[in-house]
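Shown here: the complex without one of its protein chains, the others still in place.
For chain A:
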Amino acid sequence: MSLFETTALAVGGVTDGPVAEAAKTRTNIMDATQAAENAVLRPLQAGGIPHDLRAALAARIAAAGGMPDLAARYAEGAGDMAALADGASNGMNEGLGHIVAFTDKVANQTRDIAAEDIAGLQSAGVSDADIVRLCELTAFVAYQLRVVAGLKLMGATA
């Protein structure tokens, strides 16, 4: 994948001009950002959080964050979990209400997260490793949404 094909630059609309020149000085960071996307969305060892669920949750976070283009790109891998990408779904039909509620809170009300939120997942039978995997997924998406939003603002004012 070339630099300008990475998700951040492609969805950020960076093709040429001063923003592209700035991005070229940080090629290693853009490449590592793509590697991180692959690690959270399509890991070799997905644990209890399969790829389609990861894609759906990422799309859900992007949609709630006001980034529909990024949501559409993430949702491509959502498969049978695609319904969860819609914020109107609460995950109950899939038996994933606790996962969806936790992801929404980490993504959108980060400051309000408390020990009880983690304890709640543990009580629901989610392993500690899967809790960490969910946090890495949600945290990475929060990062990538902001990188893309920032690049768009740079392009709009260049």
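Keep in mind that, in the parts below, a contact is a pair of C-beta atoms (placed from the backbone, for glycine too) under 8 Å apart; a residue touches a chain by one contact, two chains touch by 3 or more; residues count from 1.
The rule we apply is simple: contacts and distances are computed from a predicted model.
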Can you pick, from "Iron only hydrogenase large subunit, C-terminal domain", "Alkyl hydroperoxide reductase AhpD", "Spermidine/putrescine transport system ATP-binding protein" or "Anti-sigma regulatory factor", the UniProt protein name of the chain not displayed?
"Alkyl hydroperoxide reductase AhpD"
Which of A:Ala10, A:Ala59, A:Met81 or A:Leu151 touches the chain that is not shown?
A:Leu151
Check each of A:Ala10, A:Ala23, A:Ala58 or A:Ala75 against the chain that is not shown and name the one that touches it.
A:Ala23
Among the options A:Arg60, A:Arg73 or A:Arg133, the absent chain makes contact with A:Arg133
Over the whole complex, note the residues of chain A touching the chain we left out.
18-19, 21-23, 25-26, 28-29, 32-33, 35-36, 39-40, 43-45, 47, 65-67, 106-107, 110-111, 113, 115, 117-119, 122, 128-129, 131-133, 135-136, 138-140, 142-151, 153-154, 156-158
